[in-house]
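Comments concern the structure below.
Left out: one protein chain. Kept in place: all the others.
The chains carry the letters A and B, assigned in the order they are written, with residues numbered from 1 in each.
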Amino acid sequence: MRIVQYRQGTQKLWAPGAGGFHGGVMRRVTGALTVAILSAAATLLGACHRSSSTQSTSPIAEGPLPAGNHALPPAAAAPADDGNWVMPGKNYAATRFSALSQITPANVSKLALAFTFSTATNKGFEAPPLVVNGTMYVITPYPNYLYALDLTKPGAPTKWTFKPKPAAASQGVACCDVVNRGAVYDNGKIFFNTLDGQTFAVDANSGQMAWHTQLGDIQRGETITMAPLVANGKVLVGNSGGEMGVRGWIAALDEGSGKVAWKAYNTGPDKDVLIGARFKPFYPMDQGKDLGVKSWPPDAWKIGGATTWGWLAYDPETHLVFYGTSNPGPWNADQRPGDNKWSAGLFARDVNTGEAVWHYQTTPHDLFDYDDVNEIILADIPWGSGRRPVLLRPDRNGYFYVMDRRTGQVLSATPYGYINSTKGVDLKSGRLIYVADKEPKAGRVTRDICPASPGAKDWNPAAFSPVTGLVYIPHNNLCMDFSGVQANYISGTPYVGADVKMYAGPGGNRGVFTAWDPVNRRPVWEIKEDLPLWSPALATAGNLVFYGTMDGWFKAVDARNGKLLWQFKAGSGIIGQPISYRGPDGRQYIAVVAGVGGWAGAIVSAQMDPHDPTGALGFANAVKDLPMKTTAGGILYVFTVPR
Amino acid sequence: MRLSARPLAAVLPLLLAACQYQHYQSDFGKGAVEDTQFLTLFTIFIVVCAVMYLLVIGFLFAAILRRGRIEANVVESGRHHESHPLMQSTLIGWAALIGVGLAALAVASFVTDRSMAKAATNEKLSITLTGNQWWWDIVYNSADASKTLRTANELHLPLGVPTRIILKSNDVIHSFWVPSLAGKQDLIPGRENDITIVPKRTGIYRGQCAEYCGTQHAHMSLVVVVDSYPDFIKWWGHQLQPAPAPASPLALAGFKYVTSGPCSSCHNIGGTQASGQVAPDLTHLASRKSIAAGTLPMSEGNLYGWVEDPQSLKPGVKMPTIGLPPDRLHAVVAYLETLK
Partner (left out) sequence: MSSRSRVSLLVLGAAALALAACNREEHHSRAKPIGETVPAGESPDTIFPGSSTAPPLDPRAALYDNNANAISQGQQLFLQMNCVGCHSHGGGGMGPPLMDDEWRYGGRIDQIATTIAEGRPNGMPSWRGKLTEDQIWDLAAYVRSLSGLPSKDAVASRSESMSAGTPQTLTPHAEMNNSDAVPQ
């Protein structure tokens, strides 16, 4: 594991808190000596935790903390921490930050297992466990079992298990492993989606089903893998299937009854997309009538993708729900000339009526499967003399977007990974500018496109710490070869039209963990990882950041400088959200479920053959070595610092 | 030598018969600007080569006639090694003539090529023609994406408008050749070629795949219709309409089968749930003049035959013989005929 430090001007803080660098030879010598001693210690410590051969220690120096005036989540969307974890993003602002600070860099080396639990599944595990007042809820990938564990008793025995029994055939139309990204707790009920397109509400105490609603149709290739968002009495659910020629939508169900309150499509005529008088997109390219039809060849929008399989965020002050849409279908862009609205873009809708308030199309006429479904973090950042309400988005296309959440204006779009497929975002028109050489052509292979289709970062969300003001981004460093072929549409089968082969990007490391300063728009420190990072991040007020690697190492690093402080080898690779909660005994716990899979880990969870480099839409080639490094599983690990 | 009258009499009607195809599929047709340019070049080549040919024949005959006399002289006088001054100047003149002739051909060729290439930068309409075994996939490109038109096997061109046809292939090498309008240009998989045509005369022309591409290469022809510009725009607008809804119960039964059965795995019919992309677009099938890339003229009987057993009409074609029972066949053809 190599840590790279970035300097900010001449401001440096030295380890024993000297407070500033005032020049003078003696100070420099002392400082250098401190560094030397620290680095020697780090090297020795690093030797104790040797894991992968590509990891190497390097001199540690305290990174600069952003100056006090830094980004903070809005109070309404990020209320005070009660020690529970009720939704995958922790709160509506999607900070994935725990205010608990019992576990710190000083004692994290003593972190040990409190208990474990086998979920009896062995597919990719992307969901976090939820904790509500002494009960832990675990939702698994297909077959989507929901377990309730009693944290008040030793060993956390099961209180009840709910089995929704989704249709087995839905496994055949799920593009990227049969994952589930999480359940949500609200008002005494647990809400979650099943692979075959149903939404369930289960009583959190008894485990009895309150209601369920069938929303998706597997005959059309639709599944649901996303975690719902519950806000203002509505359960917001969206479909998956951008690779299956599905027409994307988002629906709001009434929290009490499960009836559909409103449903908005993401392609097609304005009346289907719920675009009306309130719709005020910021940029001219998104303004016009029925663009969801006009920017496609005839009928192509009906099978055009733009699904809602990723993350939603909510601003309680404006009652706006934000979400991104997936890639347009098929991947072969020759078959769909036009901007392909409203795919690969960000919507802001009124949570009560579903009316679209604004839209920004991040990647018009997407060429590389740069879905726009990544997490959306609400923050207020210093701007001019005051503060500005923004959205922070580390996007698939490799740019870290800072956008005004009232209007959809892009304030900045800065690369956080290596990009050669696009030149940048023109802030005046809002358009992403493509590099003509990298445009895929049917029948030919276009090589060395960076970032690859999973993007600089895929669905796995970053965490945002209000203490450090940094966004902690676990992401990829992958490039690809892409060849377009004609795609045929047959409902219920894939509608892709591309042969892809992925491999490591510049540097040879396939994963990166970046601590990003959203105000100054630069990385503060980075950790290079051998395998792509497909796990979400957790940040705590104890100045720790947790994430997992695809070969099963669950790591705790110092939030200020990225120094590895603790790691644990789990039974399977980790792609699930780690959480932190306060147990009934008042102690802070860290929990994560290890179960490799998802798009990146399909080579293990789907037992693929690595001889075909185009397997799993090209990912098989990038992680050919993964089956040697981990095996499938689904085990919950809960850690704490023993007394 | 006496020229026998009989073979001539046999050949003459054939020659005359060829004249009737002067505008349909003829290298000597004057359907397009490019064709005129090509025709000029062709004429220059014929003239120059004919002149040279006649000269060569003339000298050959002269040599044969003179041979008898010279041979005797040479054997007697032993002077066959001396060069004849007239022979020398004739040979020099001949070499010069060849040089001039070749230069003229090169210049003519270059000039024609340049002017044809210049037309390519002037295009007002862009069409993407993708060759498949053994049919043509045609997409009319438009700046407004929702006006993009996809049809198959019948190319419509507007009169007088420079049209650039981008040529691609999905499988093997084909070749686009409409003799009355333009020369040949290959469709090579993995590569985009193009050809620019400015049609000068309305009418119906016939094109043919000109590169062997498999079993049914002979049946891969292309009907090209040149309309006046307003007619072309009207045709485009009509073709963009989704397929009309079936009217009669028989057509409805056919509609249900076509849009949910094996036909929908490969074919697209706009406005219905049949959205297959790997076979010719059928949205306005009945408005075309031929079936199966010029294999059969469009008619009810031919539709019956084609739908029932394409393998007997075009053996090896990718469309399978399903073997529909008679009722279903009636329904399917009834529906297909409504796709005007």
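Brief remarks on what is shown
We take it that contacts are C-beta pairs under 8 Å (C-beta built on N, C-alpha and C of every residue); 3 or more make two chains touch, one makes a residue touch a chain.
Bear in mind the structure is a predicted one, so any value in this text is a computation, not a measurement.
Only one residue from A:Asp81, A:Glu126, A:Glu222 or A:Glu243 touches the chain missing from this view: A:Glu243. Between the chain not shown and the residues A:Val237, A:Ile419, A:Ile490 or A:Ile527, the one that touches is A:Ile490. Residue A:Thr614 is the one among A:Asn84, A:Gln102, A:Asn520 or A:Thr614 that touches the chain missing from this view. Residues of subunit A that touch the chain left out of view are 168-175, 243, 445, 481, 483, 485, 487-488, 490, 492-496, 499, 501, 602, 606-617, 620. Contacts to the hidden chain, counted on subunit B, fall at residues 171, 261-262, 264-266, 278, 311-312, 315-318, 320-323.
Here is the rule we go by: only the chains that are shown with their structure count from here on.
The distance from the centre of subunit A to the centre of subunit B, with each centre set as the mean of the Cα atoms, comes to 54 Å.
Across the complex, subunit B is touched by residues 245, 293-299, 302-303, 335-339, 441-444, 486-491 of subunit A.
By the touch criterion stated above, subunit B contacts subunit A in their complex at residues 141, 144-146, 148, 150, 168-170, 189-192, 240, 242, 264-266, 268, 270-271, 273, 275-278.
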